[in-house]
Structures are given as structure tokens and as C-alpha cells.
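Encoded as C-alpha cells, the structure appears first; notes follow it.
All protein chains but one are shown at their positions in the complex.
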Amino acid sequence: MVLYLLILLQETGKEAYTILEAVKLLPDFLHSFFIEFGPRQFFTVSAFMFCVGFYGVIVRKNAIAVLMSTELMLNSVNVLFVAFNRWWGMKLTRAAFTSIENVYSPVGQIFAIFVIIVAAAEAAVGLAIILALYRVRKSANVEDVNLMRW
Amino acid sequence: MEGLFHSLVLLIPALPLFSFIFIILLGIYIKDRASHLIATWAMMVTIVLALFIFYEKITGKVTEHFVASWEWVRVGDLSIPFAIYIDNVASLTLVMVTITAGMIHLFSQGYMKGQVRYSRFFALISLFTFAMLGAVIADHLINFYIFWEVMGFCSYALIGFYFEKRSAQLAMKKAFIVTRIGDVGMLLGIVLLYFTTGTVRFSEMPSAFLQGEVSLPMSLITAIGLLLFMGAVGKSAQFPLHVWLPDAMEGPTPVSALIHAATMVSAGVYFIVRIYPIISASEITLLVVAVIGGITAFITALVGLVMKDIKRVLAYSTMSQLGFMFLALGSLGYSAGVFHLLNQAYFKAGLFLGAGSVIMALHHEQDMRRMGGLKALMPITYVTFLACSLSLMGIPPFSGFWSKDEVLSSVFARAVEIGGLYPFLFVLGELTALITALYMTRLLILSFAGTCRFVAPPPPDYLFDKERLNRQQVEWEIKKYGKSLGGLATLYQEEPAASSATPDGGGNMKLELTKELTSNIGSHHESHSQPAHLPKESPWVVCTALIVLAFFATFFGFIGASPISIHLWHKLVHFGELHESVNYLVLAISTIMAFSGLVIGYLIWGLKVSFFLKAYNHPWIKAVEHVLINKYFFDDFYEGYIVKPVVWLAKAFWAFDIRVVDMLVNVVGSGAKLFAYAYAWFDLWVVDGLVNLAGYIWLGIKWLIRPMQSGYLQHYMLLILIWAIILFVYRYLF
Partner (left out) sequence: MSLGGQILIFLMNPINVCIFVPFLGAIILMTVNHKQEKLIRTLALLFTLIPFIISLGLWFGTWSFLGLKFPAGFFGELMRLWGKFVPTLQGGFNYFLDIPWIEILRIHYIVGLDGLSFPLFILTTFLSLLACIASFGIKERVKEYFVLYLILVGGMLGVFAALDYFLFYLFWEVSLVPMYFLIGIWGGPRKEYAAIKFFIYTLFGSVFMLISIIAMFLYSGVGSFSIVELQNAEGLVIQPIFVRTLIFLGFWLAFSIKIPLFPFHTWLPDAHVEAPTPISVVLAAILLKMGGYGYLRVLYPTYPDVAYVLGAFIGVLAVISIIYGALVAMVQPDLKKLVAYSSVSHMGFVTLGIVSMNPDGISGAVMLMLAHGLTTGALFLLVGVIYDRTHTRLIAELGGLSLTMPRFAFNMFVCAFGSLGLPGLVGFWGEFLIIKGAFTANEAWQRVIAWGINGETLMRIFAVCAVIGIILTAGYILWMLERVMLGREHPRWIGLPDMITREYLALVPITILVVAFGVYPRPVMELFSFYSTELARYLTSVV
């Protein structure tokens, strides 16, 4: 949660450089958070998802749960990709002449799909490793796997 | 003529040399008989050659001073020729040496019969004769020195002919080393002479020193003379270095006759005769020569009075006579010295051979206490021995009388001329003449007169002496071999031939004799047990030699007898100008001295007058006898104050060598080793320690940071998180 807070603070603005300053700016931040629609909400969701995923990776003992938590973290990134593409994505110039609304390039989406594909591959490999581990150790508990110990 | 003379002169030493080489190389392959025949016939031819040369010389067919030289050694500027120089003295000496040596070769055939190392004996005496003849004719001092030393070697080897005996071993070593001391002085003298004058040839000395071709300071001439005289002192057994000659009697009797009576010891005198220009150039040298000669003559004659061994009496007599010669030479009596040299050689060789004949007859018994009564048993030996003895005593008209008279006349003339110490020396000489007659009378009476004590049981003091000798041998054997090999009794047991000659002897007798000998510690190898037969006359070879030498001992003197033929002698042998006066006063005194000695001796030992017997028991006389029997304690003095300190010093040096010199080396080595160890420690713990320390530091750090690498993925992620937080905190809080 601290991380979450800090990410938020990072997002808040350029003025806040210390926690005290961030706390001072908190009301202002809350106001704009709920009033304005913008990427900030997406950030928050994404950060929340990431933190949950991270937390899951750190604390869960079941390897499958860890893998799932990893998926969560990856998906939080997907949210960010899409959000960034919406607000800071590249404007396609030719479309600007033919339409009233701005037409944006789908790079964020493409990356999101890319990440999904990678996540699927990673899940497959991860599950295979977990299965192999299980065959050897008769357990899917990550605490039984410390081969990388010094 | 000269060419023939050349080759004949060279043949004289060459013949004995050939016989030496032949016998020494083939000695083990040829029979004993062959070796003595070769040696003796070579000597016989040599005698003829020497006589021929003498004849040529006196008839004046060759020059008076015959010199011939061949190039021999050349190194750098130094050239040493092989040179011969034959003047009248040399030719006379050649005759003397060849005759005595030839007779002694002949004698040895009889004497050495059946003895061990027979052919080697003949080889060695041939070598000796070669060296002596070479020394006689040598012109160059280096040639002379080489022959002189080869003589010394032969003397060494022949004294130690019975080298199984401890006493012989000691005697041979002593003889060589003591003469070597003199020789070293002589070598220095030669070098000094070489260095100062550049001429060391006898033939050049008269012109160099008499006609003053070289001018040297008197001190240098004296030094050269004294140094050269040192060699003569050693070789001729004169006063400070005389101790070796009595011990040299350990050799076989022919050796004593040849080397230690007739020739080698006379070579010292001959050497002084050869270098007489140097000796006579300095008054001090002359005086030293005369004093040493006089002292030796007197003190050794006194010792001759108390010796019990017949050969030792003769040995002391030899030294005494050699002293006479030096006395003459030191008193400018050149002709007298040479004359006495020749005479002494003949009669002393005769005496030794006579003694040898007696010893042979008595089965190698040398002690006079067991002789006596041989006059009737060995008539030829007795007569010849008597002739030689009378000659030695100086009884007219035997040859010794004439030469001794000449010697004393020259001392008298010198005493009258310059006084100084010479009058004392003259008195000493006359006294010595008296004592000479005395001890020879004693010897004659003890050996030849009276009853034959050989067949009687030996006296206790004799047994005591023999046991002492045997004890020395046994003690040495125990020390050397860890056990006694039987002492002297088991050495050189005679062939059974000697005892089986008797009709009733037989083998059993010999067997018992041997058994008794081996069991009896007090026995000597020369058996003192009752022999089965009386002594008998020696074989013809021995008698021939005796007769020839006795002939010369009797008649040779007439060649220079003062009233008759002194002109002839002085013409033959002279130094400087001739002085041919006959001093009848000295003649009379000498005669009186000789006869009184003879008479007193007869009174003491022949008639045993009670006055003398009483006097003999006087404590003072006893004390003197004690000193004389111990030879004035010279041996003890040298042993205690020279030999022992040298050996002690050697041991001290050896200890020094091990404890100090070598220890220093080892200490340096060990020190280096110690330093190396120390450095190795330093290197291991300090230099390498620093390197290792660098590693250990990281090892310590490892312990700090290793727990982070738990191997759990989650831990790593947590760490990433923590680090991220820290970074954020750092970024935003500070």
C-alpha cells in the first residue's frame, strides 16, 4: 500500500517532493480525483492491481497462486498501456483531416495484446516448470524450491 | 781416449742402475741366485772400471780435472746439465766405493741367504750403489743433491728391510726425516749459492771462490757454507742430527756396512770435500765444521764404550770417525780428511762385515754379552776383524794410524797457527783417539776372547733387555692389530737348514725350539736358547770379502803414511798449496794415546784389574754410564721437545680446522639457512598473508551478505520491493 501511495504521489504533481508536501496536497488531489475523468483513475486501478499481484507473489506459497499473481501484475500493465494510449497516444495525422474526433494509433492496444500473448506463453512455461517441480519435490510449495540459494 | 773415458765413467753408475732395474722389475720372476749374480757381477765389472779410471788418472792420461757435461734439464733461464767431474779425490773415492760395495755385495750372498725379500735386497743395494757412484762423480750440485736424496731413500728402505719389526719402522722413519732436516738446509744453501753466484758446479768452485771470480760478502759465504754443511751434518750423522745412525743398525748388517759405515755417511764428508772452496773461504764455517766434528767425535766415542750391541758400538765408532774427518776439514786438513775418509771406509766396512760374520755364526745374535771365545772358532773372521780394529784404533802401522795422525797433525798445525778453540779441539781429538782404542779393545775382548758364552745360558740383564725389545713389539702389535701376533719370536724364523746341519740336531730339536720360542714372551727372534752346536766359520764369499777389506785396512794407509809417502799423497790430494811437513810430536802423542787405550782396555776387560772394577762401581761413574747408555738423552729430548710438540701442534691445528675454520664455513651456511627459514616464515605469514587477507576480507563480507541469497524467489522480490521503497524514500524524503 505504501507503494501504491507513492505511485499516486508520483502521479499527483510536480510540486510534492516529500511525504509532508504530499500530505498537504492530499485534499486537492482527492478533489481532482473524483471530479476529473482522466488517466489518474486508470493509474489507480492499475497500481492497485499491481500491488495485489505483487503481494500475491510475495506471500503466497502455492506456486500456482504465485503464477496467477504474476498474471495479475501483467494485466495491470495492460491497463496502463491502454490508458496511456488513450491520453498520450500518437495522433494519426491523415485521419485528422477526415474526421472531427482525433484518431489515435492503436500501439497501446497492440502492446496489451502482445503482453497477453506473452503472459499466456509464460503461464504455459510456468505451469510446466511447476509440474516438473512437483514431480521432483512432490509439492507445489515455493518454499521447497531454493536451488538458487548461495 | 777421452771418449772412452767418458763412456767408462758413465758406465760405472750405469751398471748398478741396470742391475737395479732388472732385479726390481723381474725380481719376482727370476731366482734369488740370478738376482745376486747380476748385482754382484755388475759390481765386479764396476770395480775393474773404477780401477782403470784411477789408473788413467794417476798416470796422467786424462786431465787432472776431468769435466764432461750433457744438457739435461732446461727451464727458462735455468739450465741444469748432467755433468761429471772427476778429480783425484773422486777417482780415489770411486775405487773405495766400488771395492767396498762390491765386497759387500759378495758378503750379502752369504749373509742374506734364505732371508725374506732376497732379490729386493740386492735391487736396493744396487740402486744405492748407483746413487753413491753418481754422487761421487756428479759435478752439478743439483745432480749431486738428487743422488744424495736417492741414497737417503735407499737408506730408508734398507734400514726398514725388516719392517715387520717395530724398532725398524721407527728407525727408518727417523733416519729419513732427520737427514731430511739437514737436506732442507742444503737445498736452501744450493738455492742461495745459485742465486748469489749462479754457479753450482763443483768444478767451477775453486776458480770462483779461490781466485775471487765472484765477490760475495763474507757473511753470505758463511751462510752458504753453513747451510750446505747442514746437509752434511744430517747425512754424516754429526752432533745435533746424529740420532738416526745408531737406530739405523736395525737394517741388515751388509746395509750397515755399506750405507751406514762406508759410503753414504761418508758422502757428507765427501760433499764438504767437494765444496771445500766455499767452506775454507770463511773462518767461521771452518770453525763450526771443526767444532761439530770434534764434539761428535768425542761424545759418540764415549757412548761407544757402554754399548752392548756389537753393531751399535761400531755405529758410534763410525760417527766418531766421521767427526774426525770434519775436525780435519775444519782445520784446513783437506788431505787428511780425504785420507781418513777412504781409510775409514775400508776398515769400517771390514769391521761391520766381520761383525756380520759373527752375527751370522751366532744366528743373528748381536749382543756382545753372548759372544766371546770366537777367536778359535772363527779364525779368518778374527784375524781380519783384528786387522781392521787395529787400523781403527790407530795402532801403527795399520792404515788408520796414518790418517788419524794426519788429522791430528792438521788440527795441531791449526791450533799453533791461530789458536782459539783449536787447541781444545786437538786435546779432544787425542782423547777421542784414546777412547777409540779403549772401546775397540773392549769389543775385541768381549767378542773374541775368553770362553764362548753363546752356549752358556744368557745372563739376566741380557734377558731383561731382550724382553724390553719384545715388549715394545708386542705392545705395538696389540695397539695396531688388537692382539699380539707373538712378538719378535714369530718373525723371520730361520730355515731348518741351520740346525739340521748338526749331526745330532734333527727336526725335533727345531720344532721344540720354535715351540719354546713362541711360548716364551721374553724370547727374541734371534734365538737365545741353547743352540745345538758351536758357531763356525762363515762361507767363502764372506771370508773373501773380509780378507779383501782387511787387506785394504792394513795396507791402504801406506799410500799416505806420513814419514814415507806423504809427498805422494799430497801430490794426489791437496787443496791450495802443498804443505808436507811431518809433525813427529803429534805422531808420538797419537801413538801413545792409541797404545795406552789398548793397554787400559786390556787391563779393564782383559785382566779385570780390581782397581778398575772398584772405580766402575763408584756412583759417579755409574751416573756417567747411565747418561751414556741413554745416549745423553738426545732421543728423549727430541722426542719430548720436538716430535711431541709438532704432533701436538698438528692435532691443535686439526682441531682448529674443524672447530674454527670449518665451523665458520658451517656457521655461514647454517646462518644462511636460518635466515632462509626466517624469510620463509616472513614470506608465508606476512607477504603471502597480505594476499590471503585480501581474500579473507571478502570471506567476511560473504558472511554478511550471504543470507540475502536465500534462493526463494519471493525473498528476492521482497528485496526488490524494499530497495524500491528505500529508493523512493530516499528520493522523496531527503
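First chain written, first letter: the chains are A and B, and each begins at residue 1.
Operating definition for what follows: contacts are C-beta pairs under 8 Å (C-beta built on N, C-alpha and C of every residue); 3 or more make two chains touch, one makes a residue touch a chain.
Quick caveat: nothing in here was measured; it's all calculated off a predicted structure.
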Subject >> Touched by the hidden chain, restricted to displayed chains >> reply: B
Original post:
Which of B:180, B:453 or B:466 sits in contact with the chain that's absent?
Top reply: B:180
Original post:
With respect to the chain omitted from the figure, which of B:67, B:284, B:485 or B:547 is a touching residue?
Top reply: B:485
**OP:** Return the single residue from B:26, B:45, B:146 or B:609 that touches the missing chain.
**Re:** B:146
**OP:** Against the chain that's been left off, what residues of chain B make contact? List them.
**Re:** 24, 28, 72-78, 142, 145-146, 148-150, 153, 156, 160, 163-164, 166, 169, 172-173, 176-177, 180-181, 184, 187-188, 191-192, 194-195, 476-477, 480-481, 483, 485, 491, 646-647, 649-651, 653-654, 657, 661-662, 664-665, 669
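The rule is short, and it goes like this: only the chains that are shown with their structure count from here on.
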**OP:** Using mean C-alpha positions as chain centres, tell me how far chain A is from chain B in Å, no decimals.
**Re:** 128
Original post:
If you look only at chain B, which of its residues touch chain A in the complex?
Top reply: 706, 709-714, 717-718, 721, 724-725, 728, 732-733
Original post:
So in the complex, which bits of chain A are touching chain B?
Top reply: 2-3, 6, 9, 17-19, 22, 54, 57-59, 66, 142-143, 145-150
